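Missing here is one protein chain; the remaining ones are kept as they sit in the complex.
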Amino acid sequence: MVVRPFWRYSLRTVALAYLAVLLIGPVVFIFIKTFEHGFETAWSYVTTPAAVSAFWLSVLIAAIAVPLNTIFGVGTAIVLIRSKARGRRLLDALIDIPFVVSPVIAGLALVLVYGINGWFGSWFADHGIQIIYAPAGMIIATVFVSLPFCVREVAPVLMEVGTEQEQAATTLGASSWQTFWRVTLPSIRQGVAYGVVLTTARALGEIGAVAVVSSNVLGSTVSLPLLVKYRTTTPGPGGITAAYATGTELAVMSLIVLLAMTLLSPQRKDAR
Amino acid sequence: MRIDAEAIYKRFGDEFVALDDVTLHVPEGSLTALLGPSGSGKSTLLRIMAGLETPDSGVVRIGGRDFTDARPQERGIGFVFQHYAAFTHMSVYDNVAFGLKIRKRPKAEVRAKVDELLELVGLTQWGGQRPHQLSGGQRQRMALARALAIEPRVLLLDEPFGALDANVRGELRRWLRRLHDEQHVTTVLVTHDQEEAMEVADTVAVMNKARIEQVGSPRDVYDRPATDFVMSFLGPISKVDGKLVRPHDVTIFLAEEPGTIEAMVKRVVHLGFEVRVEVEVPDGSRATAQLTRQRTEELELAAGDIVYIRPPSGSGPDTVRVADSAVGQTRTADPQST
Partner (left out) sequence: MLYLSVFVLIPVAAVIDKAFSTGLGDFWTSVSNSISRTALENTLVISLIVAVISAVMGTIVAWVLIRDEFPGKRLLNAIIDLPFALPTIVASLALLGLYGTGSPVGVNLALTKTIIGVALLFVTLPFVVRSVQPVLLEIDTEVEEAASSLGAANSVTFRRVVLPALRPAIVSGTALSFARCMGEYGSIVLLATKVPIASLIIYNDVESGTTQSAAGLSVALLVITLAILFGLRTWGSIRGR
């Protein structure tokens, strides 16, 4: 359609204004508030013992949850797209559960199952393993909420690539494993990479489920997002600036993730 | 190695029969074309030979051994796909080397073989490139090199030139024939282009609606078609006096002669090197005759002229055998025809 200039500029203005108010404003604001009292101060809030352990806890959680969900994601995508197993439609619907269920409900669910009085909780307690109110629970919670991303990113790529290359590989003598490793996996690597990025972003930012599952003890079960919440609701000596500092720390981490997202998606979501 | 498909039956879903009791024997070292329209079953037959599909019943033998239940990896066949199926994330070199690498051949051997093949297909300078940097024709040559690298017993090509431009197709056709003359690998080629089949193959198997209608040399299937379908698929046809004939075998006279039918010239179309004359016979139906320019000038044909046409019937040097209108029936060779 050839759009008259009036409409073009109006739409553009509306869109830009919306984005400015909603998106750009808040992010810029965070940065400003963080450095309101200078870089040194901000840095000091990032390097407190609680903050450092929160950082490493977040990293640990992501480091476990992301690979697990990636393997699951690729495997499930293959089952969904390539196999002829029955019940695929059901699997497809079930995968979206984490998208529909509120994270706090997820947290509640885990408490009910793995808590002391939970379905399996007693078994774990007897073996001295603590799930709920411990990092293990936070990991499980994070796996839950970030589960679908990899599957949903890999599946369409798998479908688009088609089976011809795999057929060619079999005619050339490759076993199933060789075909998967040398042909299938490389052909979907963009989808996998993007899926990993999304999963990581979600894992790092998760708060709803882990808030329920965490014991909120600084230094052991407080991840970075929980730290932000903590610092906002129970301001310590630094006041709200400490919260902003951690917020900026998270924002920087997410900008790195965002960069990865942008770099990995040019062929798919280009706004040319 | 020879490859044989015997009594192959294949059905997809509840309704669609792709192959109905098909038997084909491909002699060692030959280049056989499976020729037919879409849906005739030719690709399915090829894929069954390759092991990419399994027949509901029937046997596939390679070199005399039963391979019906074997997976594609175990058959030692080379397969070339219509859309190349190139490994897009590997270089041309790695594509060709793939089959050798997974067989864990020593590096030096792989390198020698790949270099040899790249030279054979004329892609030596392109070894480091990715498939998407190659033209369609180059990609297909790479696919061929890749298939040949594993020294297959049989080479199977599924409409290999279907995705290419017309002139590239012609080039590659001739190139394939030369390659075959040098390498002598038993080859089966699927195509819907009868010109391609005639130009490239030693033997043509004409397929239609899940059956093989005729197997023979290109000359055989053209000159001595076994059925109406084969005749109409392989070349131009015209219907005269209830019989199918080749337009270039219809003779035109200016005066009534024994065995002729009266007709009126409707159109004289000059196609450059030849002339097509469309005539209408008394019962209202139309027929076509094909003449040389010279002959047309001799007869001074123009629209509206009354002429007398004679379908071939055994007289004259270039008459062909005529297929009876009843489908599937064949007539014995006319003793006087060549």
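Chains: A and B, in written order; residue numbering restarts at 1 for each.
Assume a contact is a pair of C-beta atoms (placed from the backbone, for glycine too) under 8 Å apart; a residue touches a chain by one contact, two chains touch by 3 or more.
What you are looking at is a predicted structure, and each value in this text was computed from that prediction instead of being measured.
The chain not displayed here makes contact, within the full complex, with A. For the chain missing from the display, the contacting residue among A:42, A:61 or A:106 is A:106, taking the whole complex into account. Of A:157, A:193 or A:211, it is A:211 that touches the chain left out of the display.
Listed by residue number, the positions of chain A touching the unshown chain are 1-4, 7-8, 11-12, 14-16, 18-19, 22-27, 29-30, 33, 68, 72, 76, 91, 94-95, 97-113, 118-119, 140, 143-144, 147, 198, 201, 204-208, 211-212, 224-225, 228-229, 232-233, 240, 243-244, 247, 250-251, 254-255, 257-258, 261-262, 268-272.
Throughout what follows, only the chains that are shown with their structure count from here on.
Of all residues in chain B, only 50-52, 71-73, 76-79, 81, 83, 85-90, 98-99, 102-103, 143, 146-147, 149-150 touch chain A in the complex they form. Remark: chain A residues 164-165, 167-175, 178, 182-183, 186-187, 189 touch chain B in the complex.
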